[in-house]
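Note that this complex is displayed minus one protein chain, with the remaining chains in position.
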Amino acid sequence: MSQIVEQLKSLLGADNVITKDMTKYLRGGEQPAAVACPGTGEEVAALVKAAADAGVKVNVGGAVVDTTGLSGGIAVVMKRMNKILEIDRNNLTCWVQPGMPHKEFCDALLKEGLYFPPEPYAVSTSSVAGCIGIGDPDSKAFKYMPPRTYIIAYEMVLPTGEPMKIGSKCIKCVSGLDLIHFIAGTRATLGIFTKILVKLQPAPVCRSIVLADLPNITTAAKAFLSIQKRRLFVSRENAITNKLGQHIWSGAKGAVAFVDIEEFPKANVEYAKIVEAELKIAGATATKIISDEKEYASAELGWLKAREAVNLTDKKVRFTVGASNVVKGLDAAKGVVGALEDGEFALIEAQLGKVTVASANPEADAVKLNKAAMPLGGNVSGLLGSKLRCDEYSDQAMFDNITQLLHNIRKEFDPKGILAPGIQF
Amino acid sequence: MGDILAEIYEKLNTCGRCGFCHGACKTYKKDGAEFYVARGRVQLIKALADGKIDSDHDYENVINSCLLCGECAIACPSGVKTHELVLAARRDYKLKKGIRPFLKSLILSSMTKPGRLKFGFNFFDGFGKNAMRRLDGMQFFRGIDVYTMPSSSNPFVAQAPEVVSVSAPKKRVAFFVGCFMNYAFVSTAHSVVKVLTKAGCEVTIPREQPCCGLPQYVYGDFESARAQAKKTIATFGKYDTIVTACGSCASMLKKEMLELFQDDPSYLPTVKAFSAKVFEFSELVSTLGIEEKLHSDSPQIVTYHDPCHLVRYLKVTDQPRKLLKSVPRLQYNEMFEANRCCGAAGLVMVFYQELSTKITADKAANIINSGAETVATSCPACMLKINSGLKLKGSKVPVKHVADVLAEALRD
Partner (left out) sequence: MTVAQKTDQNTLVEALINIAGEQDVVTGRVAMYAYGYDATLLFGVPRAVVFPESTQEVVDIVNYCRSTGVNIVPRGAGTNESGGTIPVDNCIIMNCCRMKKILEVDLDNYVAIIEPGVVNYDIQEMLAKYGYYYPPDPASYKASTMGGNVGECSGGPKCFKYGVTRDYIYGMEFVTSDGKVRWVGGRDYCSEPFYDITRMMCGSEGTLGYMTKFAIRIEPIPAAKRTMLAFYNEPVDAAQSVADIVAAGIVPTTLEMMDNLIINTAEDATGAGLPRDAGAMLIIEVDGPAYGDLDDQVKTITEVVKKANPKQFKIATTAAEVDACWLARRVAIGSVAHRAPSYSMQDITVPRSEFPQAVAGIVQTSKDYDLDIGILAHAGDGNFHPLVLFDQRNAEQSERVHKAEAALVKLALDLGGTMSGEHGVGLLKKPLLPNEYAPVTIDAFRKIKRAFDPINRMNPTKIFDL
């Protein structure tokens, strides 16, 4: 083991290979042999090559690395590869290094009048590569599409240590198989990003947030349904129960609705009025329309903090229902996890039909919630959802087929199984 | 390579295989077979010209199943007129192989001989229809509703006087009845005469009513078609205005007949002079100002189906609608895809009945969805086919000729 550490030191420089006081870079109980902080794509390639030759496991993170399965392995932290390399205003693209903190990235672009819509997964630690790697459809995905839409080219180091690049500044490309968008959500199982080209949008001309303090989260869901029935689609249509709602509106007495509107000026004003009215009709005890830039930023940051808290806990179940069935979805959740207002949190991203509830017993609750969600046009998210859906149809064979395919792909790319050991399917 | 195919080869070559005709071709829509779409037909005719395939039975089906509706030509960005190329291919096929099978050639030649045609319809009305009625499950034979298929033992020409005169006629017109109307849709023919006379026309119904020649023409038998055309001109040429209420006959007399004599410069002027005097029923009636004479006691909802020969060949679309809308208390509902072929398409409905019946089913569904209580059209073949399609769907919506709708609204 020490041999690989020495090798890394000679490759990256001793300063960039940390073996003591590693905790601040790690999440999880297991202990890697070293934290390595490469500074260039070549260093990443050399590092992975060395690890592959030695059969040592590797995982990667922007600021923090998950250590599941990484005992004696290498935690690669991308903190040194954290710069914007090129902003191309004419093409609305940006080359960025993988370790660039996500929020910082968005803010830097906004200053330039440019916009990267996906939200950080965890605002305090997430990197741009993490956003793509996790590929989680954030609460703006209904309007702006999920993160995968925004990656149009990248360079990565394959699990064999070979560097690979694909894509261009063109927003359309069907040349060859679509490894460009497929890479979103692969969580570093197929390679480690060294450079990412994202597609941007012109910054919204006008932004406002409508906040509402509501008796409970179900009333918010009802208001959102009325808004959708008016064919009014916004950037974010979220609501969260009181405790985490405090991040967004401190002092709120009930659940907090957070509606983000990014339209051209006239529509923006009209939308905000309609949204506020619908929230009041649903029973909001107080509402606020925020248009001031600073206030907007702080309310948004509040929402992102709440989102981080939800994303980082394992004690939750996330499922979807049809966008028009969120109220029913919440009712179903109540039946499984108890009164939502009493729990740690309950969160809805209404346009996406996404519901997240705190659960002391996520595995068992997921089964029940999936059963409830399926007739409502949804299911538990991700691989677990696939499994539960197959179970529901007594179709073990289907699930075996799916996982076999996932294994096939991973094995083709990573025959030695060294990358992202925490990911098992 | 045959001479005809050589002549059209450049046109065949113009097809860029983009496939945009797939959306327009009704025979393709039925089951998605590439050889029953305009692109497939053009490519296969070209393949035959190139000697890559033989003109076997499959090939015959390819060219003979075409409805000649002309919709593909409108969809084609390259301006390929597949229906014309198919026509040429049929001509080529006829010259090389004759017209098969037996039944088709029998029908086509029957039409040129009024006696035999009359016998055919009489036989059907007397024995044939009864015999079929007795057979269980034979209500629909080849997609045609046998029970209600009209046929008369006494053709219209035998029922009507040669001249129906009115006092102080505005116009004198000769009525080209057309075989279908003469033998099958007699009451419609009466409606035509009624509308024309009410509009102040003196109507002459010549005793001799030759076949217009279209059935022979579209299967490539140009010789018979030319003979029919000459007969028609000999009989009707002497009148100043000729009117027909059959979309197909109208198209033949006004358009295809000119094509037929393109290579006969000595006769072409005669044909041109004749064609210029021919009018389709609604085309003529819409200029006669009958609107104020129309009357209706009860409201009705009517829709209109465009026969291919009127909408794409003669481009007569506004006149029938205008006439229908001029009937008091009539609510006109436009149906979805009113201008698409109903599936009759001459003998296609007989020889490719499965294909044709599916196409008619689409049309029937569109009619039902339009909410109309009556569907009007301008061609007896469409009337027969659409009526059958509606009956197959269990609908009671009656099919009428525009002339029927107008005649009902004209008081005696």
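Letters are used for the chains, namely A and B, taken in the order the chains are written, and counting of residues starts over at 1 for each.
The criterion applied here is as follows: a residue touches a chain if its C-beta (ideal position, glycine included) is under 8 Å from a C-beta of that chain, and two chains touch if they have at least 3 such contacts.
Source: prediction; values computed, not measured.
When the omitted chain is restored, the residue from A:Ala14, A:Leu85, A:Ala267 or A:Ala360 that touches it is A:Ala267.
When the full complex is taken into account, the listed residue touching the unshown chain is A:Arg231, out of A:Lys20, A:Arg231 or A:Lys294. Of the listed residues A:Ala184, A:Ile209 or A:Leu340, the one in contact with the hidden chain in the full complex is A:Ala184. Among A:Leu8, A:Cys37 or A:Ala141, only A:Ala141 touches the chain left out of the display. By the touch criterion stated above, the residues of chain B touching the omitted chain are 10, 13-24, 31-35, 40, 43-44, 47, 52-54, 56, 58-59, 62, 75-80. As for the chain not pictured, it touches chain A at residues 88-93, 113, 135, 137, 141, 145-146, 148-149, 158, 162-166, 168-179, 181-182, 184-187, 201-203, 205, 228, 231-232, 263-267, 269-271, 318, 320, 322-325, 352-354, 377-379, 381-383, 385-386, 389, 397-398, 401-403, 405-406, 408-409, 411-413, 423, 425.
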